[in-house]
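All protein chains of the complex are present and in place, except for one that has been dropped.
Note that the chains are named A and B in the order they appear, and that numbering of residues resets to 1 at the start of each chain.
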Amino acid sequence: MVSLEDLKKEAKQILKENKVKYIIGYKKSTNGLMPVPAFIKEPEEVEKLVWDPTCVFNLTRYLVDEKRRKTKEKEPDERPVGLVVKGCDSRAINILLQEKFINREDVYLLGVSCENTGVLDEKKLTKKIKGEKVKKVEFDEKDNFIITTQEGKTKIPAKEILANRCLECKANFPVIYDVLLGEKAKRSIDNPFESIEKIESLSTEERWTFWKKQLDKCIRCYACRSVCPMCYCDECVADTISFAVTADTTAEEKAQKIKWVEKSPVSSENFIYHMVRAIHLAGRCIDCGECERACPLDIPLRFLNRKLEKEAKELFGFEAGFDPDQPSLISCFKDEDPEDFIR
Amino acid sequence: MQKVLTKKSLPQWVKKLLSYTIYTPVEEDDHWNFVATDNPEDINLDYPLTTLSPKKIIFPQREIFLEFCDSTEGNPEVKEVLPAEKSAVIFGVRPCDAKALTFTDKVFGGDFKDIYYWKRRNQTTLVGISCNTPPYTNCFCVSVNGSPYSKEGLDILLTDLGDKYFVETYTKKGEKLLNLAKGLFKSPTAKDKKDLEKIRIDSKKKIKRQIKNIKKIPPKLKEMFDSPFWDEESMSCLRCGICTYLCPTCHCFDINDEITSSSPIKGKRIRTWDTCQFPDFTMHSSGHNPRPDKASRLRQRILHKFLYFVDRYQNYQCTGCGRCISLCPVGIDLLEVLDKVRDYGS
Partner (left out) sequence: MDPNTYIPKLAKITHIKEEVGGARPIKTFRTQFFENNNFSFKCGQCAMLSVFGKGESMISISSTPLIKDYLQFSILKMGRVTSSLHEKQVEDIIGIRGPYGNGFPVEKWKRKNLIFIGGGIGLAPIWSVLNTALGKREDYGDLTLIYGARTSKDLVFKEELEELRKKMTVHLSVDVEEPDWKEFVGFVPQNVLDKKPSPKNAIAVTCGPPIMIKFVIKALEDLGFKDEQIYTTVENKMKCGVGKCGKCNIGIHYVCQDGPVYSWAELKKLPQEY
């Protein structure tokens, strides 16, 4: 069982010892159930920290900001950033390490286990408890969440309100950490690709209809890209102008920047954007599900990522985020790799 | 004009309006959205809040300005494109979203009228629905001089009285819709009026979220331009476009040429929504960016709404719908930010 007090104690300790420049964790929100990111610099502030099944955000995304900030600083603070990571978040750390986007000494990882279950889906919970104000959410270490509202305590089976990603999670405990809080207990899943298999079973026409309807909703707010720890490129294929402009960039270079994706939110452009993003995440997506959670229009983006995850597993026996020293899926070749797709 | 309409006769009224394009809130996946329908039974006025406000109908995310074709390399033909002539009725407009249109009216009006906006605005009739209970957890219209039964921007306002709607019209456009189905509307009884009054008083009380002393905020913001406050507050911002794209009052846009053929050069000049939260919004061609980081961009969003717009148009550019709060992927709370601004340094 993860004890919040232990988490605070660890956090306080590393801040006091100046081991980290700050800690990114979770604190209570002022406007809703789900906690928000907390950036904690002083040991006294650790009291703000919270940990429970509503801590859904993947905070590793902030390492991208941190790196950008650091490159601009003349004398950067080289101390690591303390980071609270769940199982899925820790796999994101492994990818960032694997791709040498960060170094191991850049982060101090406070690993928290999801205690056999996972985090919950705010929308599913809201539907269950209709209008009641949630005061507290706890794991019961079995298959339930204990929800406390002003009406009292209710026990809700975990699978009814767990985030979709958690229903298919392969390892609901951190796989890389400096401190581990809680047990490395693994929940058994019958079929990790159950949801995607439903989509796969549809005919081509049905799938086209499904995806056209879904992607036509996209308003290109780019929340999916912004929330994703793997979307760290300085320049994205979806941007129509180049951000990597210096005084030496010639007018020709700027003029010739290809607009791969136009700004119009129409089917063709939305498809290209989401397809390119999905392909670029092949072998990199660790299924934290943040893109899908952030989407204001409920586009089921995890299906795209899960499909590629399944292909990687079935064709190459590849699973992302478990080993920082593993060569990346896209850049490695093995003799036994299937070749039957080459014609 | 004041009338009442029984709930059962709502579809009969809508049936008389089928020469218009009819929009109604519809639940899609896990959210609500305004969708065109030709089935009067689809009208649903008991809904929370749509993810996108009716702004998307009056000021669509994509607007074609012109088409061009340059088959002779140097002698282009250019054809103006205008919105189709088709009157529309939007049912179920929340008062905050209608009020937001009175702000975009100011922006798209003035010396240079935006004829795309005005064409759609003028051919659309807005039928509002009072918020007897707050439709959203983060509603705060009352704090920004609004109300759950505000008539600003609306042609008609309906208020749910249980088995009937209290119907008020404010414009000729609104009266016209009633006149198309005269027999269905009855005069309100004294009890109806009393019920309406009670519902209104209660509805205001039910709004829990608020900004205290909002008047102190603009002068405070004026002093806070160079404050480190913005660095702190923007730490968790992801620089996505949700807060602005979903805002019913945000109006910023981009104009681009999109090519459909490169030889001969053929394509369209298209307006699309844009947002001050994206880094390329202000980036010059030289690479110079007057707002280079997320701190300056969050500051722009807050100052534009609660200082610049107030100075220019004497209104907060916010109607308290709460979308930017509820849908921010990292829970940035506008009201918390404003509370901190008001109390900053004291």
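Here is the rule we go by: contacts are C-beta pairs under 8 Å (C-beta built on N, C-alpha and C of every residue); 3 or more make two chains touch, one makes a residue touch a chain.
Since the model is a prediction, treat every value here as computed from it, not as a measurement.
Student: Given the contact rule set out at the top, which of the displayed chains would the hidden chain touch in the full complex?
Tutor: A, B
Student: From the list A:K186, A:K254 or A:K313, pick the residue that touches the absent chain.
Tutor: For the chain that is not drawn, the touching residue is A:K254.
Student: Of the residues B:E27, B:D46 or B:E80, I need the one that contacts the missing chain.
Tutor: B:E80
Student: Please identify which residue in B:S9, B:S227, B:T282 or B:N315 touches the non-displayed chain.
Tutor: Selected residue, touching the omitted chain: B:T282.
Student: Extract the touching residues of chain B with respect to the undisplayed chain.
Tutor: The list for chain B reads 65-66, 68, 70, 74-76, 78, 80, 82, 107-108, 110-116, 118, 225, 251-257, 259, 262, 265, 267, 269, 271, 274, 276, 281-286, 288, 290-291, 296, 300, 303-304, 308, 311-312.
Student: Touching residues of chain A against the unshown chain: what are they?
Tutor: Contact residues on chain A toward the absent chain are 250-252, 254-255, 257.
Throughout what follows, only the chains that are shown with their structure count from here on.
Student: Per the contact definition, I'd like the list of chain A residues that touch chain B in the complex.
Tutor: Answer in residue numbers: 29-32, 34-37, 39, 57, 61-62, 65, 123, 217, 219-223, 225-227, 239-241, 243, 245-247, 249, 254, 262-266, 290, 293-294, 296-298.
Student: Note which residues of chain B are touching chain A in the complex, please.
Tutor: 28-31, 33, 51-52, 61-62, 137-138, 209, 235-236, 238-242, 245-246, 254, 256, 258, 270, 272-275, 278-280, 283, 285-287, 294, 325-327, 329-333, 335-336
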